[in-house]
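Got a structure here, written out as structure tokens. Questions coming.
As you look at this complex, bear in mind that one protein chain is not there, while each of the others sits in place.
Up next is chain A:
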Amino acid sequence: MTHTPPFRLSSGGRLIDRAWQVPFRFDGRHLKGLTGDTIASALLANGQMLMGRSFKYHRPRGPLASGAEEPNALLGLGQGGRFEPNQRATTTALTQGMVLRPQNCWPSLDADIGAINNWLAPLLPAGFYYKTFIQPRPFWKHLFEPVIRRSAGLGRAPTEADPDRYEQAYGFADVVVVGGGIAGLEAAREAAEGGATVLVLEQSPVWGGRTPTDHPGGQGAIDALLADLRARKNVTLRRNTMATGLYDHGYLIAREALADHDPNQGIPRQRLWRIRAGHVIAATGALERPLSFACNDVPGVMLASAVRDFIADYGVAPGRRIVVVTNNDDAYRTAIIAKRAGLDVPAIIDARHNPAGALPDEARALGITVLGGTGIAKVKGHRHVEAVVTCAYHGEGAPLQTIDCDVVAMSGGWSPVVHLYSHCGGKLTWDEAGAMFRPDPDRPPLGPDGKGNVTCLGAASGNLTCAGDLEHPEAPIMPVWVMPARAPYKLRAKMWLDFQNDVKVTDVELAAREGYASVEHTKRYTTLGMATDQGKVSNINGLAVLSGTLDQPIAATGTTTFRPPYTPLTLATIAAEAKAEAFQPLRKSPMHSWHEAHGASFEPIGQWRRPYAYLQGTEDRHAAVHREILAVRRGVGTLDASTLGKIVVKGPDAGRFLDMLYTNMMSNLGIGKCRYGLMCNENGFLMDDGVVARLAEDTWLCHTTTGGADRIHGHMEDWLQCEWWDWKVYTANLTEQYAQVAVAGPQARTLLERLGGSIDLSPEALPYMQWAEGDLAGISARIFRISFSGELSFEIAVPSNRGLELWERLHQAGQDLGITPYGTEAMHVMRAEKGFIMIGDETDGTIIPQDLGLEWAISKKKADYIGKRAQSRLHMKDGNRWKLVGLESLDGRVIPDGAHAVAEGTNANGQRKVQGRVTSSYHSPTLDRPIAMGLVHHGPARMGQVLDFPIPGGGVMKARIVDPVFYDREGSRLHG
């Protein structure tokens, strides 16, 4: 029969407002719905049953369900940055001007070229790609894989940035009730009466779940409960909030839709709730299962509950002539509601022999024919249901009669929504009588106290008659997994289990025959339940068929794992506030604004942004670095060193503590003096370095690398709190308390003396590796005479609030001296010219100080330090390690950083043997030639030898092993 209008019924529809029309576009056509419609109800009201194409065979698909379990009606929603693929038409509210695009079809939904796969179906059984694309081997990489990849994936990703805001929020409640149906609301009332703080989450905009639709008087019961709960101060009711995952210790994730219906109102579109729940009550209801009969995927075959939802909730007739097929009493409600809405119900096809009881009687009283012991042999129609052919349920499908219809409302029973309960370990038990997996109350997920912290109630616990007084008595369900029971292969090959991924009864049977006895293996082999709906309607039917094929009880087969999220979360929702400027905290030094205003090109160092170089005019980074280095070497420059770690260590045991932390002695450092120190981990590997200054008898200040500040402070506290808890030492991380400026170059002292103050900067009063404090330019300062550039250098620490002022004073006073700000790259090159190592360049977590020729900084006198034991292990001392040397390029080219020096022969893998690698490599502006440092096998003993460094793209660069100090070997400049 043909599908005929009117599709919108003249009355009914508890969720729609007929006064307000809502125009929208679908597949290029202009249509109208009503306020309160979902996309699915609006499309059905326009006679549009075809809403998508299946993934594998591109078969025409209409909506199967009316809720979150929908596998078929997935649409591309919106435009530009707001485009979202795979939106479920059944749960997405229709909004003004919505633009909807069907998916997985080309050139159009009606004329889809990919539908040719449907005719190739016999060639595409379960696991076909494992079998088909093996030979010839080279075809995989160059032909099969590219083709398969192009056709993979459902829906398209948006190509523009999402313009909307998102946020997250932390919630707390003694009891969180998930599900605002009758079971959830009753549980909320009970918990609230006990005084608990209660949070109730409802996925949809409407309270009540199925009760108002399924039971006369249901809305009244819900309204009474809501009135009670709204009057209670300790209850929060939150709609449009989908609890998507439950994790350990009652940590519940939920997504609240705030402005999905109108993203332009300026508020966050969605909010991710991160809730700590004392106890979770999952009153999440149940999902209806399809029946497996031939051609059960033709548009117009729908779940019985969905058919009555469209009629009762939206006043939409999915069809005018509805056949109901069932194995339980509940589906009779659909027939009754349809009939009362003025629709034709030619028959209820019931697999059970003598359907009896209140609901069948009511149906019969309305004049509906009930066919007991009957099944559907097949559905007729391609793009739309035209008729069903009935058969004896227990037979092989011999046709009895053909019944014209345009909708088939099917019910194979109900599966409790146990997802949240199962996410963190709740166990299920197979209920033979109810034909369902239900939560095992003896094995719930456990909270931190070892007691169950999730309780399923209502339909989610398997209690399908939880509406209490509103219920009719119902006759038992009869499990039906294949219809008819002895259907031959030809029929089974047309019975869909997974509608989105096109998995049929015969696919699961094939998997079982091929040895996939585990339900998890069968799932992956057949792709059953692996689509975007995660098998909400297909899993139980699939594992029942698997059990039947394996001839074992369903309980022995078990379920696949329920994993969060229950419904998909967009990445934007998960990222929440962390986007654009707030993507990540950027740490800024006190002088950051000056750097920005003076051409700084920044580089990330941890979360800091440090100037790499300051670009002038049209200069590039390379030119700027070159200029900055020469300016420092010839005059004076300033480096913002504020990011360096500064940790104060104080106490009677502080010296002893630092002697353990550093490889050299710190306890004997004189007050007023500085010493360079190395820090190793317990494995002996170098982890940080820096200058230590002794501030007082019991106080030291430890400088760390920029990236090391927090880590080294944590390292110190770890040892103090866990190992040496009885040592009297306190630490404080003062990194951000001080702005620090390195003033370096032959004119450094001249410049500082111009600023005026109380500190004598003469070489006699403040020699190399000492510090002094006092007043500089009217600012309280500590000046360290230390140098990482190899020049005369002072590092000046002042309170951060005055850092910018100091920096500006330096630049005002140094104009005629050619004062130049320099960045991290100039610093790197200058230290390499001096042969100073850099943590992270010369070290990589596998380097011991001895590899770098730093024996001078390792105390021989100390009984112990962290790493000492490890450094005495055989392979640390056997003389076969790669050691630090300088490398001098023979042809004037800069050797690529990281290049390896090759040796003769090949290793066991047939790879060329190597004998060293480059750790730092630059063009030195000071020397006007390339310089490099590297680690070379027996390096220091091989001075003058030439190594080969093959370079990317072919060719070999040659370099001579030299001393790593290229500049001012005597140190006369830094002692100046």
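Worth a mention:
Here is the rule we use: a residue touches a chain if its C-beta (ideal position, glycine included) is under 8 Å from a C-beta of that chain, and two chains touch if they have at least 3 such contacts; residues count from 1.
Here is the rule we go by: contacts and distances are computed from a predicted model.
Between the listed names "Transport permease protein", "Sarcosine oxidase subunit gamma", "Pyrroloquinoline quinone biosynthesis protein D" or "Pyruvate, water dikinase", the UniProt record for the complex's undisplayed chain reads "Sarcosine oxidase subunit gamma".
Of the candidate positions A:E577, A:D718 or A:D928, contact with the hidden chain is made by A:E577. The hidden chain makes contact, of the residues A:R165, A:R352 or A:R675, with A:R165. Summary of contacts with the chain left out: across A:R238, A:K339, A:H521 or A:R942, the touching residue is A:R238. Across the entire complex, the residue among A:R587, A:R627 or A:K883 in touch with the chain not shown is A:R587. Summary of contacts with the chain left out: across A:I39, A:L258 or A:V325, the touching residue is A:L258.
Interface residues of chain A facing the missing partner chain: 165, 167-172, 236-240, 258, 265-268, 274, 577-578, 581-582, 584-590, 607-608, 648, 650-652, 728, 730, 732, 734-738, 799-801.
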